[in-house]
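Only one protein chain is missing from this complex, and each of the others stays in its spot.
For reference, chains read A, B and C in written order, and residue numbers begin at 1 within each chain.
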């Protein structure tokens, strides 16, 4: 008798970024300050990727960096900012330059577009956007949404087109080497988004033995069947947060925000923290162990 | 400063059954042998409820009992049987008598109809049922489903009407007294179904302190906001199973199946185990402590 | 402690705004909030007159009992003693669009006289001067919550005759318009600003002055508004905070992250 084989889907962060070709369409995971794939954002900048399209609900410093470095040219999303601080400085500038375009949806609309893609149906119904410019005005999609009359109730329903991007990128709490992923705390839109991509890359704070996952199968947020690649990426969301792992580093975020108010400031940040370092480990070294240790979650608090 | 108040939503099984008026429409939880609300099925029989409509994906001995006792007159569902044993004997007879009617859908269609109801949209899209009699033939609904052409891709998509029943009935692993419910193992269609009902009754193997739930909020399957009533119902799925709690009693199920092959046999079963006993505790006493103890799950196995 | 009002000068305008917001929440209601003032107001309500209120954050935290101030709606702090931590489809879809949310609590960059809101573009859609954060869950909340409370700064360029972009639906162009558009929720019910509280006339659905804050005149409100609004014959002064409310409010945000203490602003 043969034992079930555990497939090894692990690759490095560098290899993951290499997979993503110029012009690719990505689902980009994390929500607000929670679990953004920051390490991969940095690596995409280092590898000088161009002309990506990103689909997400709401993201922050991560997509501001990708915009600043001219990696992303189009977004379909609902929200961006540096929450609690101000508008995302690089995206603002790139929009004015014409280097970045945004197609606006709502958070629910985007989450449902991912669910629709994951479900294999071409649209999902929705009761938001009705009566507003979100329906009336389109930036670059030929059909952004469609209002139909429900054949059962006669009411108006918005249909939003499903999304099946080339890659789904999510940063999770832990994963085994064949891709069974657990997410502590809120999931944002990552459960749906991770299932929408044609290829799925899961980055994780830690890689654990599959027996840990299989002892509690009802804790799995993303089963192996959906996952193509696994990347070990500790502190991969820094300076943002990961539930049960670490808090955000607001000092660093505020410094980023202040500095990026000018193009020169952004260029300086980008060189100092991204392009002049070899990889995410070097970036973390630059931040310093002491500083990171202070951010570690203090049980029983998830932050 | 005021402390957050914990609302007490507990009622008895008898009170829960009393809430359900004749002619009510119910989402009926549990899937296959897993977590059927058997105790409530018995109580509905004891209280001689009539003319209920039940929406569910697939159910077994529980809905066969409700059909046998003329409690339910209509089903919208995808599957019924006594799995691994044979066809559900009472439903067969009641259909022949004309006392029970079934509107046929698929499991995915039913699950999506609950999701649609829960989401507040009047329909959900689907790629099943196409080309079959499930689309072509209707039993009692004026509009069972509708095929439309997708405005984005031109492909054919089936729309199935959402369901918002009067009550959603689910049997879960544990719940706190304000209705935060956890479900171990598979959820079947209970997550969506529990959110579709206008009123929601959660039956549970055990009622736990809210602090247990709140120490791991990411384990909550049904948050308090959806839940109107909570019923403590230990062994409430017997002779079926509850993951991590107890196994099924196949000896009892086989006896039921054999006996219900005739109307007389069913009447005898119904009297002996349901109508002649005062409540579920009395029913369990009849089964016997020894027998139940043998069925308790043996860790680390969930059965 | 009830009606033990603080004296003028003992509180800041932001504190008064938070108290106004809190008072608009009834006990037992499900409140959908973002970070900032709405969060503080909801926490205050829950710790004073509305202990059974449930606070929901769109990132997925449900019935949150946070003890520390969060900077993001996805902040792990909001998970503390929450009853559930799920995701966006749960909160915005199943809970909100599904009809379980009593009050949505939002901010606005621009609002018009029918309570329509802009949080997306300043300037034209084609060539915006400023690209704001966008709808986020704002449009979803204002589309589907049973009623909406708006908290914002009262400025002429924000209370406008015509929005630069209609992100979230108030009463659109008047009575019946929400229903005609197919919207589920009840629309805006209260606007709390640094000058006053405004509500909406049930017949015309137009914005209406409700109370003016202490020291503010109707004329002040007029001069700081770019739109016309209904002025009732009698406009009372906004009820002052009580000492109880103010003390709890200051305990909620002790470091003045969202509401600087009077001594911190001086």
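The rule is short, and it goes like this: a residue touches a chain if its C-beta (ideal position, glycine included) is under 8 Å from a C-beta of that chain, and two chains touch if they have at least 3 such contacts.
Quick caveat: nothing in here was measured; it's all calculated off a predicted structure.
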Omitted chain's touching partners, listed by label: A, B
Touching the absent chain when the full complex is considered, from B:19, B:81, B:99 or B:255: B:81
Selected residue (touches chain absent from view) among A:53, A:73 or A:210: A:210
Chain not shown: contacting residue from B:107, B:216 or B:258: B:107
Touch residues of chain B, complete complex, unshown partner: 31-34, 57-58, 60, 77-81, 83-84, 87, 91-92, 95, 102, 104-109, 111-112, 115, 126-134, 136-137, 147, 155-157, 185-192, 241, 243-244, 247-248, 250, 297, 301-303
Sites on chain A contacted by the missing partner chain, in the whole complex: 1-5, 7, 118-121, 178, 180, 195, 210, 213-214, 217-218, 220, 223-226
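One rule holds in what follows: only the chains that are shown with their structure count from here on.
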Busiest interface, counted in C-beta pairs: A-C
Chain whose average C-alpha position is farthest from chain A's own: B
CA centroid of chain A to CA centroid of chain B, Å: 37
Centre-to-centre distance between chain C and chain A (centres being mean Cα positions), rounded to whole Å: 29
Distance between the centres, which are taken as Cα means, of chain C and chain B, whole angstrom: 40
Sites on chain C at which at least two other chains make contact: 61, 79, 85-86, 89, 93, 97, 144, 184
Multi-partner residues of chain A (at least 2 other chains): 126-127, 155, 157, 185-186
